[in-house]
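As you look at this complex, bear in mind that one protein chain is not there, while each of the others sits in place.
Let's turn to chain A:
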């Protein structure tokens, strides 16, 4: 296994191979998929991809944090975070594939 990390380029290459679109068009489609997911999440929507997983946005309340180095208290503002919950199918495939 030479390459341990996949990127957009590898996904575009897969689309190119599977569907036969040009590499350029394939890259644009990969980008479009990621943009639509991002836009929905930014709009506060949950994104549920069956047999893959669910992306959801959670609201985190404000709290007092601490700089671990100086011990100084710093306010942490309320913020929105993204969580991903993988589907059972993905969990099973990942567990099976990495079993030693």
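As a convention for this text, a contact is a pair of C-beta atoms (placed from the backbone, for glycine too) under 8 Å apart; a residue touches a chain by one contact, two chains touch by 3 or more; residues count from 1.
Just so it is clear, contacts and distances are computed from a predicted model.
Visitor: Can you pick, from "Recombination protein RecR", "FAD-binding protein", "Cobalt transport protein CbiM" or "Integration host factor subunit beta", the UniProt protein name of the chain not displayed?
Guide: Not shown, but named in UniProt as "Integration host factor subunit beta".
Visitor: May I ask you to list the residues on chain A that touch the chain which is not drawn?
Guide: 1, 3-8, 10-11, 14-15, 18-19, 21, 26, 29-30, 32-34, 36-38, 40-42, 45-53, 55, 57, 79-82, 84, 86, 89-91, 93-100
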